[in-house]
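Complex shown without one protein chain; remaining protein chains in place.
Chain nomenclature is as follows: A and B, assigned in order of appearance, with residue numbering initiated at 1 for each chain independently.
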Amino acid sequence: MRIGTLKESYVADAALFDSRTQHVWLAIAAAALLLFPFMANDYWLYMACLVAINIASSAGLNILTGYTGLVSLGQAAFMGLGAYTVAILQLRWGTPLALNLLAAGVVAMLGGLIVGVPSLRVKGLYLAIVTIAATFIAHFLFANFDFTGGTSGLSMRPARVFGTDLDTSFRLYWLIVPVTVLMLLGAANLFRTRIGRAFIAIRDRDISAEVLGIALLKYKLLSFGLSSFYAGVAGGLFAYFFRVITPESFPLSMSIFFLAAIIVGGMGSTLGSILGAAFMTMVPELLKLVFDLLPGGADLTVFLAPVRLVIFGALIIVFLVFEPLGLAEMWRRTRRFFHLWPFKN
Amino acid sequence: MAIENPLIRCENVTVSASGKKLVEDVTFELGPGKFVALIGPNGAGKTSLFNTISGFYRPSQGHITFKGQDITRIPAPRRAKMGLGRSFQNIALFRGMTVLDNIKLGRHAHLKTNVFDALLYLGRARREEAELRRDVEERIIDFLEIDHIRHAPVSALSYGLQKRVEMARALAMQPEILMLDEPVAGMNREETEDMARFILDVRAEWGVTVLMVEHDMGMVMDLSDHVVVLNFGQVIARGTPAQVQADPEVARAYLGSGNVDELRERLRAAARPRAEAA
Partner (left out) sequence: MDMDWGYLFEVSLTSVMGGGLYALAGLAFVMVYKATRVVNLAIGEMLMAGSYLFFTFAAMWALPLWLAIPAAVLASGVLGAVIERTMIRPLLGEPPISAFMVTIGLGSVLVGLVEMIWSADQRRLPDFLPTQAITVGDAFLAPKIFWGAVIASVFITAVLLVFRYWRGGVALRATASDQAAAYAVGINVPRVFSLSWVVSAMLAAVSGIIVGSIGGISSSMGVFGLTVLVVVIVGGLDSVLGALVAGLLVGLVEGLAGAYLGGEYKLLATFIVLVFILMVRPYGLFGTREIERL
């Protein structure tokens, strides 16, 4: 009898959201996600979709960089692979949405494996350099093939689900947000099993991991494959959301954006992917607001892009130097503070 | 000296790195259920031999067999699965994980959860994790008396506790051979005695074969059935603890002189505190 209860308590102990307070918070979050579309205006719905897409891609990069300790600067390129896959499937064969999104993930994952096999055999950091190169190659391929529409890219019809065109942010929200939530749950689940533990072991001490029974190359590739798969699906969502994709849609700076997102949000934390992607998506919007307030705002718009680059880069540096665990850690500290308030510590 | 069915057998194993021979022409066998200690001065090649057995170094010559199967070319992760579990000299715990996850990681090679199971966390993954958790809790955590720290991050633990968690992780590997690389190095006397007790209990309870590298001579003399002495990568003596103590070669390696009495005196001095405590 006792063993039975023990076992149950172990299961409870291993649950994703263990405490009662967390269940309450979860319910509130779910309710907020369900009610949000009915209360928000178009702008905020648009932003919510964009944030969700970026969260999905960041969650993928976080598996690779935050948990496995490998850096990829190809996240944007793999999103591009996913986006082009969706667009081509829709335009050529009119295949259904679910299949297209899945294919987007798979194609991106295959792209990732092609890049990963040579670079992951040696040192993790080679991956970063090879993925930069891959970004340029992908751009070259997108721009030079007929079936990718060359430099002018591809324009898509709205996705059609059960006879409804997903042509407004309101409707797209019901596609993008649930998919992102599923992807986040998947990512969180990963780290309750041997797969996730193997990733972290590789990050923390990859040589001894091998002696403990973890095949390094296999798990590095798996991590990179997963992260590319996430990027691919996110890219597919991106395609349905914007409906126009060009070779310029997926520049290197976008990969740096995602890297900044997980660093700012918190590496090795699902909450980090969410906070970081949301924060980083809002930064350019805030910038636009600030620029509008400044005198001569219209003349300043040329500075928008470079200022964004400086801010993205600076956030990477500042967080790595001063708060390497990111916003997620700041959030935990704040919570601890209020938990114990008014007592110190 | 050949054992009937050795669990592990190193045959003329030589390991070189950047032109230097770390291990030279080492032959030894380890019978099932035995407790063998590898000793020798610093830099004698003990850890290199360990690394070769667990598959991290490739020998340039010689063979290693495990239960009669030649494993010389088998990569490290598969050896772990075959039953070679080990701890490390410089603690190699994963700092980003809790004690519990570190221990669970040891079971990695024996688990079957694939990436799809993991993403969904239904059925197999859930069952397997629950089973693992129960096994780790009941057979390892309770046994090694580390239940109070199971959720602690390993970086917050004392050195002695970290060593114990390392041993827990090695046990989680379900090893047939437990390879312990200096399990009590840097420990105070109390911690050393605890560890010695754990090792004896593990052997009694799990029936596991032990191969241990250790500098603490008292521990070596008390626990092991058989001692292999390395110096400059070569085996210079082997035998029961008593035989090794009486070997002038060993005295020369340790003391620079062949004075066996002095060596015996030193070893006795090292062993005494534990004898008194027991």
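Heads up, the rule we're going with is that a residue touches a chain if its C-beta (ideal position, glycine included) is under 8 Å from a C-beta of that chain, and two chains touch if they have at least 3 such contacts.
The structure displayed is predicted, hence computed values, not measured ones.
Interface note for the absent chain: among A:L35, A:A98 or A:I317, the touching residue is A:I317.
Of the candidate positions B:A17, B:A156 or B:A242, contact with the hidden chain is made by B:A17.
Listed residues A:V71, A:L91, A:L113 or A:M156: the one in touch with the omitted chain is A:V71. In the full complex, the hidden chain is touched by chain A at residues 65, 69-71, 73, 118-119, 121-122, 124-126, 128-130, 132-134, 136-137, 140, 144, 207-208, 211, 253, 256, 259-260, 263, 302-303, 305-317, 320-321, 324.
Just so it is clear, only the chains that are shown with their structure count from here on.
Within the complex formed with chain B, the chain A residues making contact are 3, 6-7, 10-11, 13-14, 186-187, 189-190, 192-198, 200-201, 203-205, 207-216, 222, 226, 268.
Interface residues of chain B facing chain A in the complex, by the touch rule stated above, are 51, 54-56, 75-77, 80-81, 86, 88, 92, 94-97, 101, 104-109, 111, 113-115, 117-121, 125-126, 128-130, 133-134, 137, 169, 173.
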